[in-house]
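Excluded from the complex is one protein chain; the other protein chains are retained at their positions.
For chain A:
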Amino acid sequence: MSEPHMDTPEELDRMNARPIDEPAPTGADQILDQGVRDPDALLEVDHVTLRFGGVVALNDVSFSLRKGEIFGLIGPNGAGKTTCFNAMTGVYRPTSGAIRFQGQSIVGKKKHEITRGGIARTFQNVRLFPEMTALENVMVGADAHHKTSVISALFRLPRHWQEERSGRERSLELLEFVGIRRRAGDVSRNLSYGEQRRLEIARALATNPTLLCLDEPAAGFNPAEKAELLELIRRIRDTGVTVLLIEHDMRLVMGVTDRIVVLEFGKKIAEGTPAEVRDNPAVIAAYLGVPTDAA
């Protein structure tokens, strides 16, 4: 079952249905936004606000991801990173604002539709299918794009076999890619923590994503494992997949990302290249405490 502290999307939907006492983005905002719209944008987060009851988890956040980049979404704990991420993968529905993937709105789409549309994700806390082998876990992801019907699967028609075989081969390749092919036949709950994280990435890649979202993939890793993970993220980008990386560890993100957005208390406080963001006083304040305290 889901963690007790986390509300289900349906409950959140109900809460979001309450009247909004803040005005929706005005026409002027939208015209302005149209003016700066990036033609290379893969995913656009457009003035997104998300409230849970009285709590504003995201406050008018806008940014966009370009094709082929590694994009960092960072901020101190509780800044709204995961909430933003959940809105982008269809788990939460924004109270207002739009999220567009390849020009099409994804708000209100079902989770499996969003996955089939090309967005894959991993979780902050590993969520595998614990009783399946590593290979089977990846094959579930690979199945997303199979075309065969229930009938042909029941009767095991040749096309079903063909897809099954190609899915299996591709899954093994992905296990090789993330470096755990030798564990293919092992039940996933018996894998080490690091292996489980890699398996989760392989499973997400198996859905053939255009955009891969990684939620704190380095959590609980030692420095050597972190370095290996960064290497893996770069290799994923080199295959043409856009990567969105969520992290609260600034140093980790600096080395690998092309651009970064920084959130604090649900608001965007900075955006730019790692160097720009690092020198931004607002970001330094967010990470080190308010300037008066720091001074």
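Going forward, a contact is a pair of C-beta atoms (placed from the backbone, for glycine too) under 8 Å apart; a residue touches a chain by one contact, two chains touch by 3 or more; residues count from 1.
The rule is simple: contacts and distances are computed from a predicted model.
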| item | value |
| --- | --- |
| Protein name, per the UniProt record, of whichever chain is missing from view ("phosphoenolpyruvate--glycerone phosphotransferase", "Branched-chain amino acid ABC transporter permease", "tRNA-splicing ligase RtcB" or "2-oxoacid:acceptor oxidoreductase subunit alpha") | "Branched-chain amino acid ABC transporter permease" |
| Contact partner of the left-out chain, one of A:A57, A:I70, A:I106 or A:M139 | A:M139 |
| Hidden partner chain, touching residue among A:T89, A:Q196 or A:T242 | A:T89 |
| Hidden partner chain, touching residue among A:T49, A:T82, A:T95 or A:T115 | A:T115 |
| Hidden partner chain, touching residue among A:H160, A:R183, A:R198 or A:R259 | A:H160 |
| On chain A, residues whose C-beta touches the chain left out of the figure | 1-2, 8, 10-11, 89, 91, 110-112, 115-116, 120-121, 123, 127-132, 136, 139-141, 143-146, 148, 150, 153-154, 156, 160, 163-164, 167, 203-204, 206-207 |
